[in-house]
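Only a part of the assembly is drawn; its chains keep their places, and the rest are absent.
Each chain carries a letter (A, B, C and D) given by its place in the written order, and its residues are counted from 1.
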């Protein structure tokens, strides 16, 4: 609570520092009329000061809030009479501290309040308030000295803009590296378990086996029974469902994008685009029910009418509905890039006597291709990552089949069911989820590398 | 050098006062005969608005067969706008309205029944700002013939691309890199590429909006030669800022001013004996 | 932390939350946080250690396994109280639009097993396409059973109770148990994967609705869903016993399992409300045959057992090391 | 004179003739293409309408709730025996008893214990709390007899709404014949009515359908998405800007690009695993909170935003950058003043879609303890909370019939949330859109 106020105070200091820095910069050159002698715009000097005031102070505050609890708890624990904490494990101490804290904050306490505990709670409260005050003082001091430092540094020759910009640039680099860190985190969080898995199940079987059936391995005495962990049916299932989904999403999405950006009136576009975007936000449970209870029976009855054998759960039903879900990924993103193609290119094509559709197909789409491919890749990614629809409409049986009318399952679905089902410690069944995750990661990585090189090849840069 | 500056100063003042004068000019009746003996295109009482701003005011003008018409006039007077009316490229500008009648071979091009695609296949255009497609040089030229199905096989298309590029004087410079993007060319090269692209579909009427503005004299000469050659079979309207160029390539010249067609006539006559004060002011300021 | 932290089985989740809510409403304590993590996931969290960040109670739709118990011990979770709270019937149901079924466990086994006896002393891949193939008295309908996936606890229980039960009713297999236990297990526990058994997700409502849409199919799910949807689906009799509250409670319905929760004793006395929660759960107005949990589909323990369990639970008796 | 104008062999006809001859075909193609486009849009919109109709038809009834009007005697001696109006005492009173008595007074013929139980089971277990609240809000009611609208139990509600068929055989429904008789009597007296379901919008989760509300999940989603947006938009745009405009183009940035594309394909549950390992276990962020959910969802939506933003940046013509650099703008100024505004529509689209995805996502939240029963409405980023899709997931899996309509109603709330969230972005996007 108090930290919010402190944060506001720091923000106020930053605002003040901005104003002062700005004014100081103008003053160092002798008034507004001489502003040309400043290296940068006065606003940059202001920003420079504000950043000096804010960043160290906020960093300190973050660290303080992050660590104060640990430190206070350490202090309280140490000051507990030895009789109280003797023989307690760290977990038990944490429970004790929890109790002390509950007492200190006026929550319900579990057991009898002994004088020692009461004393500890008082101690806790006292430390807490001391820490609060110290934090206020330290943070404010830092904010003020930061401002003062910036104030002193402010002179006409200082490259304020460059400094401010390099802070922005550094933060952008940090942002970009989050993606790398995420990848690293993902790899690290699955790789060890995967290795354990591969100690139990041979990679050969995992990658080339055609039978996926974690049920056989359920019993500890049957771990690794032959053929139980072959992932080929999972990957073919994933492929089939994704392909079906893309067969729905790409034509509908791309044609919608084209229609909306090239043919439709402004009003139609303004209305239709956000409505289509809603498709991306409908919870997948809804799609799942829709696929399982509306689409699947429909396909089944159509199939029956044509004398086809259709399973009640089919890849087709799941794929079709998933395709609907990812339409906006293609339609909206492509619409934006198509809309950004300069008018002069359209003019150039029309002037040669091209019809609108020819212009679109031969000039606009190629020019917008990198963006369109990006949107399609995103849609494919979403299709690969989706579970609920598949579980509800395509079932969970890992069939190795090329028939979309049969039930299949996907890698992601297996990961989710393995992770959320009745897990066991260290059984191949649970660990398989990690191995699947890692494998999927590598497979999609390879696909992306290929996609990137294709896009590079066909990239067309206008102007 | 000083005298030159003085001349310019004088002219400048002249131009500005002319612009002011234009405000209270009498209802602008075009001086000179706007019609020709065998017209390819006829425009009557054409008005063009961009939103509420009128860019072309009641212009009537014919384009004859086998003639080159040049349009001159100060920047912003509506030359490009008028040119764009002739193949309905104005359709693509939101808020642009055209009234009056424009006919191609006797048929109203703004007629509902008329098809802009057919029109534009007959009336080609080279834009003021070169706008090559972000495709290879070859594809840029081959695009038109391809969509219209003008060639029957790859060899014919190759030939057509080559002749078009040759005529635009670009062949030698690009023959080794036909597969490289047209956008990587220099400004003048891009302009010639756009010319090649337009003549590749051999339209009946070719509208050229300052086709030589980015060209050096040699390239300009090639284009002018091309224009002269094309005249035998086509109608050509060319916007230019170079009076010399107008004099060299065109048979008739039209002078625009602030959206009005002030004067039109034989090129020789316009340059030697302009009737309207504005035309004369503009012509005598010649030093392009 | 001043509220209880409960994790565990999705089967017990409805009951646990009902108690938690009443507990929060009727006592001075805060409403506990109940997470539905699945039995195994709950055990994992529960056995991770003692301390505020670890759960106080885990729900389970099966007894704690030896391996889990040992993991708990290793992490310092020494004393655990086991509370058996009732039964969960697993029903095989179909749409009311079609006739009611009457199956034996053997029928179930033969219809769903991966390998069945070939009549010559060996085994063959399940050849039965229709119920009639399995048992001439059954209707001539394609075998189509929607059931839980291998990752689910319900599937475990189904395999253990129905499949194994059915399988042991075949003398040839019963023999096998003595000679080759491994093979016996494989035979009894393997469920066919040729499409006759359809692995549906764990959303039982969806299975109910799929049954309504497809009257010739059967579905496997928990009793509470049957109880709530008596107008749409009907439970098949198993070995002549229909799944009703009474038959499950008395134990005459063969496919029912016990459900539990486990209390971390180390947290009692340090996290406020654990004892009170246990008390609420084991009170007659909650888990009695007329209690609010019965309304939610919990099938109460027989009176005597309930009393005994309640007593043990309230005194937080530590559990024994499980046998397996 | 030359091949274009004379008619050389091989290309005998004029352009006009050729064009005219093929024009019909080309126009047919044009019409087909256009038709296809329109069909695609209509198809897409049809899906939306279909899904919406499905949801609304299933769920609109949840916005009303059945109440029973009963005259309740708020006798002072049973509520406030000391007459102090002390809130503590008022809160302690047994309101359920009052309601039960009132109900039994309507049916004096019901005397048997079991029947009485059945009768009082028509009233929601939460009715007493609601009554208590009303009395505590207006203590002057004490001592009077007032007509109160008492919340009916979920089964009764289902019956009134027709989700339970009165004509079905008694064994096939959860409401016994006897109860139907009582209800018909109450109906005849005009004592049963469906009223607007305020509870749904003001309460947190509950096991009882009639008492359960969406407010907790809504606030959970609000905090989660607010934080997700605050984190993912600047980070996504910043990363896209850096990678597209500033980073040197080399293998390293190629790697990052592929890597980001690949992150988009990582199943969302894996982000949950990551969140569990990194944020909860390593950094000690509290479990089941909007804070940790937002962190996980940020990681999950970042690839979407980055990819869309990069595509948008790519489509800004280089001449704009040159123009700005040419007058001496710094690269950063060029980006912020000129390129970003032009790329903004695409970036906002990426954000809209990413946030929509984050709003509807359950799988990763499974791993970080959001699938939980939480009654209290969260008041901040570090309170235990659940979110809308999880609530929907939980309700969809609940046996009680009353949750069916609530599931759909919750979806409607989620969609309304989505609309509200997108509206701002869509309006913003329209401001930035232009063609050049």
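Simple rule for what comes next: a contact is a pair of C-beta atoms (placed from the backbone, for glycine too) under 8 Å apart; a residue touches a chain by one contact, two chains touch by 3 or more.
Keep in mind that what you see is a predicted model, and the values were worked out from it rather than measured.
Per distinct chain type, what's the copy count in the full structure file?
A x1, B x2, C x1, D x1
Going forward, only the chains that are shown with their structure count from here on.
Going by the average position of its CA atoms, which chain sits the greatest distance from subunit A?
Most distant chain from subunit A: B.
Can you compute the centre-to-centre distance for subunit A and subunit C, using the mean CA position of each chain? Integer Å is fine.
36
For subunit B and subunit D, let me know how many angstrom lie between their CA-based centres, rounded off.
Here the centre of subunit D sits 58 Å away from the centre of subunit B.
At least two other chains touched by the same residue of subunit A: list those residues.
Correct list: 289, 342-343, 353, 355, 358, 420, 461-463.
At which residue positions does subunit D touch at least two other chains?
Each of 19, 26-27, 396 in subunit D touches at least two other chains.
All pairs of touching chains?
Once each pair is checked, the touching ones are A-B, A-C, A-D, B-D, C-D.
Which subunit D residues qualify as touching subunit C in the complex?
Where subunit D meets subunit C, its residues are 117, 125, 129, 164-165, 168, 171-174, 206-208, 284, 287-288, 369, 371-376, 384, 394, 396-401, 404.
Which residues of subunit A touch subunit B in their complex?
For this pair, the touching residues of subunit A are 342-355, 358, 362-363, 366-367, 460-463.
What residues on subunit B touch subunit D, complex-wise?
Subunit B reaches subunit D through residues 115, 117-118, 121-122, 147-152, 156, 163, 167, 199, 201-204, 229-230, 232-234.
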